[in-house]
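Structure first, commentary second.
Only a single protein chain was left out; the remaining protein chains are all shown in position.
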Amino acid sequence: MAGVKRTIGVALDGLTLTTPVAIASGCAGTGRELAGLVDLHRVGAVVSRSITLHPRKGTRTPRIAESPSGVVWETGLQNPGIESFVAEELPRLARAQIPVIVSIAGTSMEEYVRLTSLLQNVAGVAALEVYLSGPDDELDREVMGSRPDRAAEIIGAVGRMSTVPVFAKLPALSTDLVEVATAVMRAGASGLTLLGPVPALGVNASRLRPELGAVTGYLSGPAVRPLVLRGVFEVSRAMPEVPIFAVGGVTTGEDAVEMLLAGAWAVQVGTATLVDPVAPVKIAQGIHAYLREKGLASPAEIRGRLRLPTASPSGEPG
Amino acid sequence: MAGVKRTIGVALDGLTLTTPVAIASGCAGTGRELAGLVDLHRVGAVVSRSITLHPRKGTRTPRIAESPSGVVWETGLQNPGIESFVAEELPRLARAQIPVIVSIAGTSMEEYVRLTSLLQNVAGVAALEVYLSGPDDELDREVMGSRPDRAAEIIGAVGRMSTVPVFAKLPALSTDLVEVATAVMRAGASGLTLLGPVPALGVNASRLRPELGAVTGYLSGPAVRPLVLRGVFEVSRAMPEVPIFAVGGVTTGEDAVEMLLAGAWAVQVGTATLVDPVAPVKIAQGIHAYLREKGLASPAEIRGRLRLPTASPSGEPG
Amino acid sequence: MKRVRAEVLSTRRLGAYHSLTLVAPEIAERARPGQFLAIAMPEGGDFLLRRHFSIHQTSRRGGWAGTIEFIVDPSGPGTERLARVKAHESLDVIGPLGKAFSYPKKLTNCLLIAEGRGAASLYFLAQELKARRKRVDMIVGAENFERVFKPIEGKRLSQTISILTTDGSLGDRGSVIDALPSMVESCGTDVIYASAPPETLEKIAAFCSDRKIPAQIAVEENFGCGLGLCFSCVVPVGRKDGSGYDNVRSCVDGPVFNPARVLWDRWLTDQPKMLPTPPEGLPVVRSWPG
Partner (left out) sequence: MKRVRAEVLSTRRLGAYHSLTLVAPEIAERARPGQFLAIAMPEGGDFLLRRHFSIHQTSRRGGWAGTIEFIVDPSGPGTERLARVKAHESLDVIGPLGKAFSYPKKLTNCLLIAEGRGAASLYFLAQELKARRKRVDMIVGAENFERVFKPIEGKRLSQTISILTTDGSLGDRGSVIDALPSMVESCGTDVIYASAPPETLEKIAAFCSDRKIPAQIAVEENFGCGLGLCFSCVVPVGRKDGSGYDNVRSCVDGPVFNPARVLWDRWLTDQPKMLPTPPEGLPVVRSWPG
């Protein structure tokens, strides 16, 4: 359609991106590396690696291995701690003048509160992403945010204190993802990042050992895309007004369009960035090409627009 | 090692298999088809498609589509209902003289109870596998068995009435898989099938529509193997004495060995059987070859024997 | 049904299609028109499931090893990969699979309707019908001349043939449905066979039911296995006793069906309509039943 003014920018409740494609947490280095690899002005946003209150050395190597259409990884959230991050890494990440979303990870309510307070009114922070897939030392649980009450409590506290929008990155394995999503939105989240990394184990049969030094880890890459699509679809059906970042397995523009059709507002790209740092730019171009082909003006026009059958899709009795 | 008497048979609490490789539920036809495709005597066991109390026509087509290293599918548990199954399909499945595990699926406690009672003392049933990934109409929940209390209640009832061993096929997305596993074992399960199918959505971007007639479905195939390995590993660490069938993405003997190392007693093979009906036989041969290479006498000798680091594998503080 | 690792004897391009001929005597011996092959994808790509192809031709002649030919329409990643297979490579093949077309005992005037790659199995059928001294007429259609499958072969096999293309680049402009009434008239058609996309088959079914012409159609659905194991491939078919319908597996109980017994509304509608380009304003789907 000639004459359509086409934009791929997107506004997510207080966070405005020039393209709906961000670099996912843990795949963006320390703010020094990306500039030489990709024209950052053409990337929608960068999510920092997950930052903890104190420095963390992370887990032993190996930290990554391939699996069918995916990678299994565990870094143990190696990071320099919030203070050093704010002093050194953040200014470098912010230099490119694109939105920096800071991922924060705590093991107790107190840690999340302190992390948030240390990020209040800090220049260069466009939004917070709250990592909830780590352990909860306070309640002695393996996963911080897979139960609605606890997730809401954490997000509520972070949301009340934060001076920027707050996105909750919800754990991939929840008995009821929609309930957790609803609870954190009620508690004051600005939006969601779906899904958090998928728990996984890689085994090397010939050496009788785990692939990773940390033994267990997480599965990323194209393999998980159908699982993420389902999560995005279910949550966005329940709450169409909630901004959602979809993350998991986005490698091409078409993959990103799938996520948008399922209900995402924007996508994040992790593994594909490691393979090809220009992938986030190519993916945005792919979305643009798709919109042009379909004669549409913006990503919002396909968001959640998956065409569904009119009748009930569930199995019928015989 | 010359002279080692090598067996790949395995005994799972009352269920004895000549090879540790079974055909997974929903991938074994109606008992008529397999005989012409594979020498069934060389298959460890066959799990029937999931049988409901009443006949089910299942969902609309398309019912299957490919995804990266996987398939997304939903049949809506099409089946002829328990009575017709017992009268017609079961005798055909049992004809090959290998163990037939009957998968049962209900949407309420009453349905599970009636299904179990209709299978009491029925010839040709070697074990029951209880499908718990479907909806719970009674409690109005999307997934029957993802909470420990409800899963235990169902398995308890089935276990008390069943005249054969009962395996619980636990839903893939649980906040705490180990808790659910522990609860169903306490309630009287003989063993576990890990994991149930992984909820998923396939999207066709160019047609703006879901890949499946049922809209949402499940992800199977190699893509999910690392997720299944993690589930098997965590549950078997918590309860090393519990017989576990691992199911999800097993395609080769090496894949099966990975599952055994993570703690499985035997594996089930779904998608790979659809591609190559002889796969379950080849996988058993692959396990045998591995044992021979390592000089081991039986699958039990590698079960759970993943070599782990001696120190704590978690991330260290900086 | 046999499973073999078959050598590719030859390949050739036929307009938009690729023909592959395999050395597979045991399959060739048994193959009948309407049946199909299940071909495992060559290793090294990210393909899991087999792909399925109608049997186009068999040869069991003389001292030569029997061969079997099928036609690949490169319409997706898997078929595109198979279209690149070269002679002397080998493929893992299971076949022949599925129910074949049955031949009329008494009726003699057969009209065969093929759209696009659907002609592959119908030309095989035409030969067999002619061998049984039936009259064969044909309607062959496609989007454009490149997708009209072997038009010269079509002419050779039929008493009369009507060729149509959507863009008019070969034969008349139009679809096979346009030629149907006049062909039935002029050929004195007793029985119809068809292989075409489902929307066309539905129209043929309506026509046959109207005119009370017996018919057989070959359908396509997404196959998980093609072997009867997975219930992916069902088509709703009315029970003989009229007491409702069953979702029957098109890989073992088809792909050939009596169109009068297919529940077309149930099979085809209530699926999202697939428009080639979305309308100006896409409808917002707000509620999600069930």
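Labels A, B and C are assigned to the chains in the order they are written; within every chain, residues are numbered from 1.
To be clear about the criterion, a residue touches a chain if its C-beta (ideal position, glycine included) is under 8 Å from a C-beta of that chain, and two chains touch if they have at least 3 such contacts.
Keep in mind it's a predicted model, so treat the numbers as computed, not measured.
Only one of A:V47, A:A65, A:I82 or A:V184 touches the absent chain when the whole complex is considered: A:A65.
Although one chain is not drawn, its touching partners on chain C can still be listed: residues 44-46.
Residues touching the missing chain, restricted to chain A, are 26-30, 32-34, 36-37, 49, 57-58, 60-66, 68-71, 73, 75, 78, 207-210, 213, 221-222, 271, 273-278 (touch as defined at the top).
One rule holds for everything that comes next: only the chains that are shown with their structure count from here on.
The chains that touch chain A as well as chain C are B. Most remote from chain A, judged by the distance between CA-atom centroids, is C.
Among the chains in view, B has its Cα centre nearest the centre of the complete protein Cα set.
Chain A and chain C have CA centres that are 45 Å apart.
Once the centre of each chain is set as its mean CA position, chain B and chain C turn out to be 36 Å apart. For this pair, chain A with chain B, the centres built from the Cα atoms lie 31 Å apart. Residues of chain A found to touch two or more other chains are 69, 302, 305-309, 313-314. Residues of chain C in contact with at least two other chains: 46, 270-272, 274, 278, 282.
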